[in-house]
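Reading through the structure tokens given below for one structure.
The complex appears here minus one protein chain, its other protein chains still in place.
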Amino acid sequence: MEINRRDFMKLIGGSLAGLALGGAAGAMMKLPKSMEAVLYSGPRIESWKLTACTKCPGGCSLKVRLIDNFPIQVFGNPLSPVNEGGICSMGLASVASIYHPSRLTGPVKNVNGEFVPISYDEAYKILSDELKKIISQNKHDDVFLVTQTESRLRAGMFNKFSEEIGFKNLILDNFRTASSFPYKNISVDAPDFIDFDKCDYLLNFGSQMAEISNNPLYYTRKINEHRSKGFKITSVQPKLTPGIAKSDDWIPLLPVSFKDFALGIAYVLLRDEKYDKNFTGKYFSGFNDFRQYVLDNYYPDKAQELTGVPSDKILQIGREFENASAPAAYFDEAVLYNSNGTQNASAIIALNALKGFRGFGKIKDNFFSSMLGKDNESIENISFAKLKERLSGNESIQALIISSSNFVFNNPGQEALKKQLSSIPFIVSFSSFVDETSSFAHLIIPDHDDFEKIDLLFDESMGIPAITIRQPVVSQFFNTVDTGDILISLMKDLKPGIKIPFQNYSDYIKQAANKIYSNREGILMDQSKPTAIEKGLRKIGWNTEQYPSFDDFWDSLLEAGGWWNPFADKESYNPKIDFKQIFNKGSLLPKSSLYSLPNNNLRLNIFRKNLDYKGSMSIYPVLVEQFGSNWSVFYELWAEINPDTARKFSVNNRSKVVLRTNKGKFTAILIYNPAVMPGNLDVPFGLGHVDFGDNCGVNPLAYSDDLSDKQTGKATFSETLVEIVSASPGDSPSSAQIMTNENKMTGTESRSIYA
Amino acid sequence: MDNHQILDEDEILFRPIYQTGKGFYVLAAALLTVFMFGVVMYIRQLIFGLGVTGMNEPVTWGFYIISFVFFIGISHAGTLISAILRLSKAEWRRPITRMAEVITGIVLLIGGLHPIIDLGRPDRILNIFERGRLQSPLLWDLTSITAYFTASTIYLYLPLIPDIALLRDRGGRFNKLYTILSWGYEGTERQKHVLERAINILMIMVIPIAISVHTVISWIFSMTLQPGWHSTIFGPYFVVGAIFSGIAALIIVMIAFRKTFHFDDYLKKIHFNYLGTLLLVMSLLWFYFTFAEYLTTFYGHEPPEMRVFLYKFTGGYSPFFWLMVFCNFIVPVVFLSNKKLKTIPGILVASIAVVIGMWLERLIIVVPSLANPRLPFPTGIYIPSLTEISLLAAAIAAFILGFMVFSKLFPLISIWEIKVGREESVRIVSERLNEYLPSKGHIRKQIV
Partner (left out) sequence: MPKYGMVIDLNKCTQCEACITACKLENNVQIVSKENAALGRAMFWMKLLDSNFEGAYPDIRPTKIPMLCLQCDEPPCTKVCPVRATYKRDDGIVAQIYPQCIGCRYCMANCPYSAKTFNWLKDEQQIENEKCYNTDVSVRPKGVVEKCTFCIHRLQAAREKAKSEHRKLQESDYIPACAEVCAAHAIYFGDLDDPHSQVFKLINDYRKFTLQEELGTKPKVYYLSAKAE
């Protein structure tokens, strides 16, 4: 029946129904009692506040519209150089989480499967007692901390905590650390950014730059800006996602073969002798071995055999790469989502070395490390690989501390993971919701919502130091506690007598800001972008920034929303790399079996959408509905297939298919898309939450093989085989064909029905 | 009670008014249940909104509009049979006209209500009067249906007056009602003359109004830019289709009542033969229009039009399309052109096929064009819900109920016209014939 209990109660009880901020707000938003009265009859005064976003590492500056001090809408801050007024869907929708009915309002304890609210003091006592016990037993090695927060200072706090207390197993796995891992793996510093002023050729391996990257909005602007100036992009990816649709060339290639392709390009450079001999002489030890290795094993026909890319294409890309003055072969964490991900990245680093990393740059004087203290730099963080190893091994874990991570959802082999998690004696989570991972926690002390926190966010992709301030736009609604504060209290409790220079997390942030203040170089974001004259004057030391005291500066900083230094110089990036570290000798992988599909099998290629790339946005109904909207598929999983492949299997467009992998069966709607690799079935990641957010769709990772990159533990996204078990009739072929001028959907001619 | 002393020679025509069998009550109860179920479903629709139907985007019109066009189409039975046959002085119309006019009256009411059922906000219906825009085809629609309803109700009432007078004279039930309605008709020469004049004026007026009604309804579709709708042929096409379905409906009604009330002596085989021939002619005419319409579409081969065309011919709607052609063309031609098959059961089969086929034709016109938008959005899917099906059933039930109520109050066959026909027609017709025949030769004595 359509009238359910809530409707009924609304009709009867209805005191707050249908009024206030439009719709039936009061009865269904979760609000503190004191605020409900204002919601009902407030004066409706509008105000604006600035804050910043951490849904992705970019750290865009936001301006929040508040009505009667309720955050209602979010827009981009037009004055911020990071996003210049732009904002993505995730940021736009993010304001709704503060009111979410499933949001935890205070610490809860798991009592026989139910989460029972307890007071903060009680919760803190449980946590600190447990940790004290472990420390007294000297079982520091049996404690794992997991955080995937995009805020570097918050990660730094975890860092400091682990260091001080002596916990070695900190998994700090956010976008930037994962992207830098391949460099750390061969003991070099990662480059900070792509230098768009110099770079004229970008060979992009697997990164969905304009959608999901270190700073998507910045890359969007830069790619648009520079394309008109002759900047060329070649993207090597298994799927032509919207983020790379502007590439001049798309090389459809499975991630398992990225290494072979990169070395095939290297072959062209080495044979034509058009590599940077200066760089290889100074910084590339073992270069001659590398050169021999590539020349012997990666001639174009062999590369074609290993990758499936035609050899003339490899020659073409190779020539473009070698003739560019400052090319960059770019990858980010997306390259790690394969069982040989780190090896692929190593090969790409070697390719860059042949051209001296000229397309990359470093921020001068390691600004963020030196200015904000080494806390923000990740320690030798270990990756999920170690956690998975430990979980499945014989040595047990005593305690697991989770913050900003839903790794049960984001990994395959979920049944095994869940079983392993339930055998850990103590799990504490700082998540605001009970999601797939925190449902295993014994204790949850929810963190503040994004709009109640304070933080400093920065990202190196812009090439110059830029910092956005996240500040609370409302005072906290409920009984939540900032995780940073908890860590600081724990540090004081677990290591009595410790000398830490800050009392709480807010202090810590202020001290970081103090370093910017003493730097005296940059400008606040609400000031106009400097002209060339101003830049010149700065260089000779002319500086008009005057703030009488740090507090003055801090207030102005909060008002401006951020700080940046457009006058900063850039440094070139010259890492010392060692051939022996890059390659395990002699490991020429045979051509992957994924290329010759056994009959009736297709490759399950999981891709990420920018609306929900971590699987954490399912609490926002607007994004869940919009997820498949451009294919007119709603609340369901869809699978994109090349029409030629589909015809071999005799399945029609938009038919409901049942797919089967080794792990089970699931349904999806089949969509014809000519821009899909033949033999692939492209399936989006992000749907399929059961206990958390909207209960719709299927999580394809639950059905993919339990393979991951050995070093980082990142799940593989494209190595599972799938077959179509059954299909409903779908659209009849004639109605699909009429959309083309010719009766073909392979796109061999431009099929527009307009001019 | 009823006065059986005056035993009229047409007593059988009066009998339904005075005698009610058990079957009547059973059927009325069943139909009333169906109707009330439809009313309940409609109230549910008022509470929850149009979402209880199967309509969606892009198929924004469904069963309600289809039934609307269908029922208004059937209403053409009344005028064309009644008015045109009267105009052409066809004598065989006499037992048919009453039923035809009643069909029109009832079906206009039902059809006219359907757009209101289809509205998202029927509580704002008065906006049409306060702020209506005459540039909109829906308003033309409203005007012409109102005019047609007025005209055809009067056209039903006027020839009913002498029959009411007869009923009043017999005494019995509803005498007060009959007295008021008969307007003091006594059958005097002057009254007869006035009545004749009035009927003649109205009969001529009604024809253009009737044609305008269905033309205007077709213009609701053809004035849009939708592929498959934007065609100049729609005006005449819909009129032809309306007459076609009207005749079929009339035949079914006639056969039904002939069986129930034993009107065999009045509704003879020859009436059905003539109507059957008319039905055959309309079927061929309908096929001509349909063929012309689709041939021009196909030959022009414009992509948006072809998308709709293929959807109808070979795509998702092909079963309905070919069933429609079968029902509207093959079955009538087979049954009505073959002397052996042109029996009353055969004609009944053909008529039922035509009624179903014409309803399907409205479906084929409304849904495929909406389901295939011009821009490359995916094809829409329309699955009617219980609400729409039950309202269609309720509409049909209302139609039959309306007839049943009418049959209890007024005679279903125009008694006075039968009497006039019996007494005077032969003379009038033979006089007319004499006007055609050449004057040379003997004029023989006529047997009067």
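Here are some notes:
Chains: A and B, in written order; residue numbering restarts at 1 for each.
In this section, contacts are C-beta pairs under 8 Å (C-beta built on N, C-alpha and C of every residue); 3 or more make two chains touch, one makes a residue touch a chain.
Values in this document were obtained by computation on a predicted structure and should not be read as measured data.
Only one residue from B:I270, B:L375 or B:L433 touches the chain missing from this view: B:L375. In the full complex, the hidden chain is touched by chain A at residues 4, 6-7, 21-25, 28-30, 44, 67, 70-73, 75-76, 83-89, 92-93, 95-97, 99-102, 210-211, 216-217, 220-221, 224, 240, 242-243, 245-246, 248-252, 610-611, 619, 621-623, 625-626, 629-632, 634-636, 642, 673-675, 678, 693-694, 696, 746-748, 750-755.
By the touch rule set out above, chain B reaches the unshown chain at residues 48-52, 54-61, 115, 118-122, 124-125, 127-128, 131-133, 135-139, 142, 220, 223-226, 370, 373-377, 380-381.
Just so it is clear, only the chains that are shown with their structure count from here on.
The touching residues of chain B, counted against chain A in their complex, run 48, 303-304, 306-307, 310-311, 314-316, 372, 376-379.
Partner chain B is touched in their complex by these residues of chain A: 2, 632, 654, 731-732, 734-735, 738-739, 741, 753.
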